[in-house]
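Only a single protein chain was left out; the remaining protein chains are all shown in position.
Here is chain A:
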Amino acid sequence: MAQVPYEVYVHVPFCLRRCGYCDFNTYTAVDLGGGVSRSSYADMAMREMDLVKEWQLSHDLHEPPAHTIFFGGGTPTILPAHDLVRLVAHIRDLWGIEEGAEVTTEANPDTVDAAYLAELQDGGFNRISFGMQSAVPHVLKTLDRTHNQENVVSNVDAARRLGLRSSVDLIYGTPGESVEDWRTSVEAALELDVDHISAYALALEPTTKMGRMIASGRLPEPDDDDEATKYEIADELFSQAGLEWYEVSNWCRPGNESEHNLGYWRNVDWAGIGPGAHSHYNGLALRSWDIHHPKMWGTSITQKRVPWADSETLDSTMCIEEMAILGLRMREGLDIAAFEKAAGMSIPDVTLAEFEREKLATIKNGRIIATRRGRLLNDAMIAQVVAAVGA
């Protein structure tokens, strides 16, 4: 099998405070037990990398130099810049880093400044993904975000001066956010003149503070129609400004795609480092995930065991399902021939004709490419394609 690119993801499970909508694996405490604390975290993560490298070699996996590196969280920039830089250096020592590789960290606009960003740039980072979320104060407040739009503007400027590429994340559908509020945020993001923007519908998790407030009627329930309208506004304004969609929730100026995220959707290999991080090894059809809680995760590393909670080997049905899930979300679309080959069955012409008739997709160069409507109804399309080949 041809060698697929290799990526490294590092999860940093710390935040200054937990946002009301967030159900990610993150903690506000400084010391999480089991030898895992903010100050020891980088060392622990490096030890995990050592264990993962050993595991790879024992499975005859000789990964190429890293094509991309991505730090996510939590709030990676809660760690000293020096720690992030040390982690990049360790990856270079273990696997090497491809010439021109994309090295990104997520950043909260109020946890970084020009000096911090300069240190990252010096240590090999070339891309920052800012969690802007909204430009509207009352929306940021509902989201429990502590930054303001000035933080975003100054940090994006600082990054630009340092030669770092920037992306911003936006959230739409926050309770109380009007369509005009959303338009304001989209326009503010475009004013930053970044070449990459992600926009996510607020995912409501019932176990979060916000989920409980909605369940008890203290906040209004998100509305699918409202979110659809906001998606359409964003897609319209972004593309007018020259940022084209390349995945359901991602837009960029051509050539500025997040290489790292493209890797997820193209099924490359990646090592996930940190509590709860997922890994994927294409040749083994293997997905694995780290122990969720940092304390147990740390204990496992201390005992020199790869800190995986569990793993699964994908069977042919699962592979077909994933191909549909990943392909239909992307602008490059689902490769019909490759999908049919994996499924051992053709997608009936009527299904494809119905996609076109219902304006869900266009069929071009042997690929199913979702229209805007098809992006909004993507999950239904996935189910239809999978059902069409009897998987």
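Please note the rule applied: a contact is a pair of C-beta atoms (placed from the backbone, for glycine too) under 8 Å apart; a residue touches a chain by one contact, two chains touch by 3 or more; residues count from 1.
In the analysis below, contacts and distances are computed from a predicted model.
The complex includes a chain that is not drawn, and of the options "Sugar ABC transporter substrate-binding protein", "Elongation factor 4", "Biotin-dependent carboxyltransferase family protein" or "Fumarate hydratase subunit beta" the UniProt name matching it is "Elongation factor 4".
Among the residues A:W55, A:Y116 or A:W265, only A:W265 touches the chain that is left out of the figure. The chain not shown here is touched by just one of A:D60, A:E99 or A:D225, and that residue is A:D225. Among A:L51, A:A118 or A:I325, the one in contact with the hidden chain is A:I325.
Set against the missing chain, the residues A:S37, A:T146 or A:S249 yield one that touches it, A:S249. Across A:R18, A:H147, A:R253 or A:R287, the single residue that touches the chain missing here is A:R287.
The missing chain lies against chain A, touching residues 9, 200-203, 224-225, 227-228, 231, 247-249, 261, 264-265, 270, 272, 276-278, 280, 287, 289, 312, 318, 321-322, 325-326, 329, 358, 360, 375-380, 382-383, 386-387.
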